[in-house]
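Showing chain A:
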Amino acid sequence: MTGALPGVAPMAVPPGAFLVVATLLFAIGLAGALLKRNALSIFLSIELMLNAVNLLFLTYARMRGDLAGQMIVFFVIAVAAAEAAVGLAIFVALFRTHRTVDVDKIALLKW
Partner candidate 1 sequence: MSPALATALEGAAKIAFVWGVVLGAVLPNLIWVERRMAGLIQDRPGPNRVGPFGLLQAIADILKMFMKEDVVPMYADRLLHTIAPLILLVPAMTTFAVIPFGSSIHLFGRDIPLVIADVNIGILYVFALTSIGIYGLVLAGWASNNKFALMGGLRSSAQVISYELAMGIAAISVLLAAGSLRLTKVVEYQASGTFLGFLPLWNCFPQALGCMIFVVSAFAETNRLPFDLPEAEAELVAGYHTEYSAFRFGMFFMAEYLNLIAASAMMATLYFGGWSLPGLHPTGILGGVISIAVFAAKTGFFIFLFVWVRWTLPRFRFDQLMNLGWKVFLPLSLLNLIVTGALVLWGVV
Partner candidate 2 sequence: MPALSGELVVFGFASFLALAFALLMVVQKTPVRSVLSLVVTFFGLSVLAILLAAPFIAALQIFVYAGAILVLFLFVIMLLNLKEETADKDDRPVQRTLGLLVALALGGLLAGATLRAPVPPRGPLTGPRIPMPDEIPALGRLLFSDYLFAFEVLSLLLLVAAVGALLLSKRRFE
């Protein structure tokens, strides 16, 4: 896996390294989403997973020499912003009734 395509400038850092870093970040984010109890911490881990995927898109865009990958990342960042706003509003509303954002405690459909 050299990522060398004719017509594209070679990368000084091997692209496999970027892919490994992105995958590790994704795994760390997944671990955080599964392990944490605080709903906001879970949300932060999900944001980390989104960013790991962004890094993957950027690496493949650079390997293919294609600008469209960066366009996709632009959209992912904007959608993540919208999602963060709504998600946090949901957590605030949840906190108002349950007085906690611990996901282990918010375990019943009706309190």
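Picked so that all candidates are chains of the complex that A comes from, given by their letters.
Keep in mind that, in the parts below, contacts are C-beta pairs under 8 Å (C-beta built on N, C-alpha and C of every residue); 3 or more make two chains touch, one makes a residue touch a chain; residues count from 1.
All of these numbers come straight from a predicted model, not from anything done at the bench.
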Complex partner of chain A (touching, any copy) among 1 or 2: 2
Enumerate the contact residues on chain A facing candidate 2 in the complex. 1-9, 11-14, 16-32, 34-38, 40-41, 43-45, 47-48, 51, 54-56, 58-71, 73-75, 77-86, 88-93, 95-96, 101-102, 104-105, 107
